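Before I ask anything, let me first share the structure, which is written out below as structure tokens.
Of the protein chains in this complex, one is absent; all others appear in place.
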Amino acid sequence: MSEALGLYNYWIVIFLMMTGLYLVISTGNLVRKVVGLNIFQASVLLLYVTMGRVDGATAPIFVEGRETYTDPLPSVLMLTAIVVGVATTAVALALTVRINEAYGTIEEDEINEQEHAQELAG
Amino acid sequence: MILTGVMAAILVTMALALVRATLGPTLFDRILALNMFGTKTVLLIAVVCFTIDRTDFLDLALAYALMNFIGVVAVLRLFLHKGFGEPEPDEEGASS
Amino acid sequence: MITDVLSGICLIAGAFFALTGGIGLIRLPDFFTRMHGAALTDTLGAWLILLGLMIAAGFTLVTVKLIMIGLLLALTSPTATHALARSAWEHGRKPWMLPEGEDVPTDG
Amino acid sequence: MREVKILRVVSAKTLLPFILLFALYVQFHGDFGPGGGFQAGVIFGAGLILHALVFGLNESRRVIPEWVIESAAAVGVLIYGGVGVVAMLKGGKFLEYGVLDAHDRVHGQHTGLILIELGVGVTVSAVMLAIYGALAGRGRLST
Amino acid sequence: MSRAVKHSIALFVFLAVAWLLWSGFWDNPLLLSLGAVSCLGVLLLVRRMRLVDAEGVPLKILPKLVVYAPWLIWEVVKANVDVARRILSPRMPISPCLFEVKASQSDDLGRVIYANSITLTPGTISVHVEGDVILVHALTKEAADGVEEAEMDRRVTGLAG
Partner (left out) sequence: MFQQTVDILVLGLLAATALAVVRMRTLIGAAMLMGIYSFLSASWMLILDAPDVAFTEAAVGAGVSTIFVLATLSITTIRAKRQTKFQFAPLAVVVLTGAVLIYGTLDMPHFGDPEAPVHRVGNRYIKRVPEEFKIPNAVTAVLGSYRGFDTFGETTVVLTAGLGVLCLLRKRREDEPKVVTE
């Protein structure tokens, strides 16, 4: 039992990831999809950061009197990932804006309907 | 010990704010609750810095407070001007 | 020893005010009155917790940073509250009033 | 939002200088505490976005014209790459900061770190401001 | 010395003090020089934004704040206890009301300080500022009477003129 309890951090993070994923695939609204992607991304960051933790250690910024430090590597990887994440989010939002200008809506089903109507007409 | 209690109290306050944010009923209630949630995270961070005994991380709390404020200003701008890009109406404020 | 007790008292009082504000946010009847509840957590709740931490830290640069956080909160929170109240007012939200002819409920 | 006096006075006039200075503080203390180019760039960009939010996009464009933003974004990457190239010219490998100082490897590492953090900060803040400007400016012209 | 120069120098001093307090490395020449450069750069940028004036750097009122701030904090504490009591009491004795007060300050900065002080005190919130009339929402009649007595108004006027 105690074997499995040490993994609770992963389970809750997976729950959070799945919440984001659910938002992405269940909604037709493009902005809500982007919000869902952001939640998914933040949860993946959490997954990596929890892996870096060491019991009884302190943050990897050296101070007097502390010997053990947590792993700096996951921090480094996630640090760059966050900023790249916001930049790509911005690209997704820009695409949403263009879609809205082309179709007049940001709802997926309405866009599909318009596409379908065009196919029938052309 | 006391610090853990204070953290728990702050987290409960946040949970109450979250309840208000989901209940609404108006959008303004949600924004009010979320703004309060943001200021509580600042306090949470300050307390966490003391519990993990690394008070040199208090810069984070400052950054949190700033970011929360900027986010709220952006929301309010959306309400007061219906957008981000319109030219500013030049009235009494501009000249003084 | 005395500093421990003092900071403990401040922290607990701050946590109490923060909780009260949170309860107010749930209990109060409308948007405008809820703002008063939120103001509670942003003023004394925050200040007392920060004060407790300052007493615990002793007088160092950490205290200065805590004071700065307090100043920042004291500057930004009323500004954000006012702007929020104003935009609600301009969108035609009317505050909740006591129903006509009803007296102010009193304690007890 | 200029006519909301409280926002104009408190947020912009009183806080903005300190927000920008805080960003620079985070930038240059990346070696000693939490912080560095990415965080500082985002905070600096957020400060400039706050200015644009309160005073409007036109005012923001007057203070920092578009060409400055776009070149800054590229210049940041160039600083980063340039440090690598200088290291190669000095006989090291690409991005080997130790050779930047002929006598003291540790000092060279320091110089390299500060310079590349600067490059990252410049790029990130410029890109943040550019994205905000693109999104906000779209609304003004399209209707 | 012109006013603009005076304000710039004052802002530079504030920025430098803030840098030193944040940094805490007072013996590192590299960081000190970077700090000086940063302060100067921020000052130039802010001047370009035209933010350096009597509103942004309120030199005149800073000394008087020493008297005003403790009084305000005491008011806030009293109001906090009152509001907390009302929220926690089971029947919630509140009587929200809306009224207008006149701000007797002569400039925007004074009115901003006054309106912000009203908002900072729990129990009263300034909803709208139009000219020198402030629309206030109060949680209780007592709090409303407190604002209408205008002691805070007098003190802020003394502060900012």
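Observations
Letters A, B, C, D and E mark the chains as written, and numbering starts fresh at 1 in each.
Everything that follows uses one rule, which is that contacts are C-beta pairs under 8 Å (C-beta built on N, C-alpha and C of every residue); 3 or more make two chains touch, one makes a residue touch a chain.
In this text, all values refer to a predicted model and were calculated from it rather than measured experimentally.
When the full complex is examined, the chain removed from view is found to touch A, B, D. Mapped onto chain B, the interface with the missing chain covers residues 4, 7-8, 11, 14-15, 18, 21-22, 27, 30-31, 34, 37-38, 41, 44-45, 48-49, 51-52, 54, 57, 59-60, 63-64, 66-68, 70-71, 74-75, 78, 82-87. Listed by residue number, the positions of chain A touching the unshown chain are 4, 6-12, 14-23, 25-29, 31-32, 34-36, 38-39, 42-43, 45-46, 49-63, 68-91, 93-98, 100, 105-107, 110. In the full complex, chain D makes contact with the omitted chain through residues 26, 30-36, 38-39, 42-43, 45-46, 49, 53, 58, 70, 73-74, 76-77, 80-81, 84, 94-95, 97, 105-106, 109-110, 112-113, 116-117, 119-120, 123-124, 126-128, 130-132, 134-142.
We take it that only the chains that are shown with their structure count from here on.
Shared contact partners of chain A and chain D, listed by label: B. Interface comparison, C-E versus B-D: the higher number of contacting C-beta pairs is recorded for C-E. With centres set at the average Cα position, the gap from chain A to chain C is 33 Å.
If each chain is reduced to the centroid of its CA atoms, chain C and chain D end up 35 Å from each other. Shown for chain C are the residues that touch two or more other chains, namely 16, 21, 23, 35, 65, 68, 72, 75-79, 81-83, 86, 90.
Counting partner chains per residue, chain A has residues 59, 61 touching two or more of them. Interface residues of chain B facing chain A in the complex, by the touch rule stated above, are 52-54, 56-57. Partner chain C is touched in their complex by these residues of chain E: 21-22, 24, 73, 76-77, 80, 83-84, 87-89, 91-98, 115-117, 119-123, 125-129, 135, 137, 139-141. Listed in rising order, the residues of chain D touching chain C in the complex are 4, 6-7, 10-11, 14-15.
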